[in-house]
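Here the complex is missing a single protein chain, while all its other protein chains stay put.
A, B and C are the chain letters, set down in written order, and residue numbers restart from 1 in every chain.
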Amino acid sequence: MTATPTRPARKLSMKARYSALTRDLDWEPSYVSSAEMFPYTSFEGIKIHDWSKWEDPFRLTVDAYYKYQAEKDKRLYAVLDGFAQSQGHLSLSQASYLNAMKIFLGGVTPLEYQAHRNFAFLSRHFNGPGPRFAALCQSQDEIRHAQTEIHTLSNYNKYYSGMHSFLKQHDRVWYMSVPKSYFDDALSAGPFEFLIAIGFSFEYLLTNLLFVPFMSGASFNGDLPTMTFGFSAQSDESRHMTLGLEAIKFLLEQDEDNVPIVQEWVDKWFWRGYRVAAIVAQMLDYMLPKPVMSWKEAFELYFEKQMLEGLFPDLEYYGIKPPRHVQQAIDEKEALSHFVYWVFYNFSFAANFTTSIPSTEHQAWLAENYPDTFVEYFQKPRWDKAQRIVDNGGRFFFMGLPQLCQVCQIPMTFPEPGDLNTICQRTSDYNGEHFNLCSDGCKWIFDREPEKYVQAWLPVHQIYQGNCGGPTVPDVLAWYGMQEGDGGEIAGSRDEVNWAAWHGTPAAKEA
Amino acid sequence: MALKTIGTYEFPSRSRQELYGEDMLVHVWWKDNPMFCAAATFRAPQAMSWADFRAAIVDPWASSDPDYDASHDFSWGLDGQPFTPEPGTSLADLGIGHKHTVSFWG
Amino acid sequence: MQYELRTQVIEPIRKTFTHLVERYGDRPASRYEEGTIGLQATEHFHYRPLWAPDKELYDPAYSRFVLTDPYSFTDPRQLYYAPYVTARSQLHESFGKTLDYLESHNLLARLPEAWRQLLTGLVLPLRHYESGGQMISSNACRFAYGTTIAQCAGYAAFDRVGNAQILSRIGLALGGGTTDALAEAKAAWMDAPALQGLRRYVEQAMVAGDWGVEMVALDLADSLLYAVLYRHLDEVALLGGAGSYSLLAQHLAGWFADQRRWVDALYKAWTADPQTGAANAEHLAAVAAEWLPKAQAAVTQLTAAIDELVPDAGAVGAVAAAADSVTASLAALGVTVSAQSKEESA
Partner (left out) sequence: MNDPATRMVSVDLQENEENRAVIEAIEADNPDVSVRHMPGVVKIEAPGRLVIKRESVEERLGRDWETHEFQMAIITLAGNITEWDDDEIVLAWNARR
């Protein structure tokens, strides 16, 4: 008693208080039926017998939520204001660093917003108050992330290219359909599949790969606001990860019949999320002027070690196996980022970011981190030739539109298993129509639900249908809302020229 | 697997051939040239002859690579099967269908 | 080198994001605008929902209430997440101080018995009403078209759990740190005749199936409940020696004043829309004609029990006055709730 005089004697324990304030708000309806009140929680085939078995280890109550979140934002916005006032953008490692943030703002921020909306759906439509409240908190967090990302990057938008039309571009630009279709896929699914897709597969399995090494990279490259925002967001993510893990365990413990359904969702959403993460892989390895951790290392640390070796042995108890096609992801770790950045190098003339041949030092770093693949498969056949073209006064671009995967919507660039020299091509015929898929993982997903994936809004196909502003590249770029200086080659780009002027150093020779 | 839904769930493909009129989409894949990160997609009349397709579509695209030699004797494939294009024959008559993939190498 | 840089003035190349320049002109945008306007996608949805194949993922057709330009409505409070949580953190901190004060001075125990019964038997059970309000607001957050409305509804949803927790904390205090009072309140919510009208009302509102209709139904009940319980009774309590009821009620009354600001702005935007305004007004009249009498009946049932406990409370009369005031404020928007249709549905 005397040891903690500041604590009132009659205070309930954290667990009891959480339970009284949050869990006990529920009631069984009498004037409408349960089925009327919760119309969406039975069609997926998931069986829940006792919603009260849901545990939330964080035991957060609303007053504590407000208190800590307000404190987090107070700190974050102080950093943003200070950085803007001191023209902190001039102390970035390079203007080209911001290419990663241009992709982030258009590719990730709108997803955070979508998560906000759909966790609100869960916080209405789950039958139990425990998961409803957890979803409600996550819904609030997600709008926080969308807004703090916008506010963090807003200052850069005032001085740099490629961020000005991120919302329109999320809905229209070719590579943005990768994250957009991923999230639309989750939103169009039922509430339990969404929970496994986003709560578990994305937040728990993959989000570390997206955020932790990348935010460390932001710190290393002088981007204090992004680092602050990122780590601040991650402190919410650890709650979301816990929700995701609780979600899967809850479903598995409720009924044995849930196990095969959940397994298929884990399989589907691991692969779907992994393909989106490919964009992050190239950000880590190619877009940070001062790299900190390779994709391969991040994948080994945060996915193989923490998830495959840590988590999945726990899930084995319930009969859950590691995701189907996970071996393909492991095999690709040596090559993933290189393929994807090469796609971006091919197509940055039609994007909101710029690309260039990695510098000599950067290539040495890549060779050191990817001793078995970079030099033989990427440097010699691709970058050395790209350099010869530049030396002859040119710049290699892919003057056409790429073949897209019907499911992940990434240009079909990924390798055959075990053969880095050959592109993997898979096809499926459905209702008399031919569909192209980039991998066994995407083909498996397509074949499982073709009724869904035939609806995909594939940018290349839409351009050819005449739905994207017109038939020529300039027509399409205008429709994308691109401005002069947004895309193309780094050397001679608007950002690079400005950067040189601001720093009083000569700009690199225009390519 | 039967899709689990609330209500009827039937939607037409957003890439179906009829959306392209008399045309179709054809993929062209330069298999042994890593400079092209993926096969290319083109819209072409089904009735277009192979020679026209080659000259008007394939050659300009492949010329993004300065080493491309249009007169080189490439080997051709269609959806993974060996394929012998006849210059005067239409794409449709050659058996190239909507969203199928023509590849070349060598 | 660095010092020279810092003194150099670098002119921005643009003031804000393009969609804001297009909407508001070439001026710097506020953080509310940057973090809100246009965030929800409007085109190229890839797949139809498995659970609603007749709609798009975001679709104006989820409600009868439609804005031609969803951003003709903006939150008059300009709340985005950071100021929202900051404001609510202060609200809950200030409530916590009130409650600490009441507890440390043992004032709740000194409430007149009638007020204690009123609080435990009729007010605490409304934590479940607030929970229903959360679910209705969360549904609106998901299905509203456009970020501005969805954001207000999302914060309102969280507010409702906050309100429920304010009531619950009062219950814990009344229970001397135990959950006894809360258990009693729940039993009352389930079975007490005075509360069944309100419980039926909330359950029916929750399944109305149109987020706009659900929100209006909730607001109609709120307008009566908050006016009577946290404004009218606040004054009665002060006169009747139940000062601690007044101290607690002020926090919820303050919240509702804040809530009204955006809900009123939404009604105004709906009815002022150059293209859909007339139809929206008609829908609003129809929804009010259907739900206001039900709300009045339900809240009257509750207040009749209050008047029995505290004979001079005049709570039933206050409900009628609040209903008139709702009708008047709708009329000011050009929405006429006809007495005839009121009677029909009553």
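The working rule: a contact is a pair of C-beta atoms (placed from the backbone, for glycine too) under 8 Å apart; a residue touches a chain by one contact, two chains touch by 3 or more.
Bear in mind that the values here come from a model prediction, so they are computed numbers and not experimental data.
Q: Identify the visible chains that the left-out chain touches across the whole complex.
A: Touched by the chain not displayed, across the whole complex: A.
Q: Which of these, A:M163, A:M241 or A:L336, touches the one chain of the complex that we don't see?
A: Candidates A:M163, A:M241 or A:L336; residue touching the omitted chain: A:M241.
Q: Which candidate, A:M215, A:A247, A:V326 or A:A491, sits in contact with the chain we can't see?
A: Selected residue, touching the omitted chain: A:M215.
Q: Out of A:S13, A:N392 or A:T505, which is the one that touches the chain we can't see?
A: A:S13
Q: May I ask you to list the residues on subunit A that touch the chain which is not drawn?
A: 6, 13-15, 53, 55, 57-60, 64, 68, 71-72, 207-208, 211-213, 215-217, 219-220, 227, 231, 234-235, 237-239, 241-242, 245, 253, 292-293, 302, 305-307, 309-311, 313-314, 316-317
Everything that follows uses one rule, which is that only the chains that are shown with their structure count from here on.
Q: Using the average of all C-alpha atoms in each chain as its centre, how far is it in Å between subunit A and subunit B?
A: Averaging C-alpha atoms per chain gives centres 31 Å apart.
Q: Counting only Cα atoms for the centres, state how far subunit B is from subunit C in Å.
A: 57
Q: Two or more other chains in contact with one residue: find those residues in subunit B.
A: 3-6, 9, 11
Q: Would you please write down the residue numbers of subunit C that are in contact with two or more other chains?
A: If we look for residues of subunit C contacting two or more partner chains, we find 48, 50-51.
Q: Which residues, counting only subunit B, touch subunit C once they are in their complex?
A: On the subunit B side, the touching residues are 3-9, 11.
Q: Inside the complex, what are the residues of subunit B that reach subunit A?
A: Residues of subunit B touching subunit A: 1, 3-6, 9-17, 19-20, 25, 27, 29, 31-32, 34-43, 60-61, 63-66, 79-80, 97-101.
Q: Would you pull the subunit A residues touching subunit C in the complex into a rising list?
A: 10-12, 16-17, 20-22, 24-32, 36-37, 40, 43, 61-63, 65-67, 69-70, 73-74, 76-77, 86-87, 90-91, 110, 113-114, 116-118, 120-121, 123-125, 129, 132-133, 136, 139-140, 143-144, 146-148, 150-151, 154, 157-160, 163-168, 170-172, 177, 180-181, 184-185, 187-190, 452-453, 455-457, 462, 481, 498, 502-503
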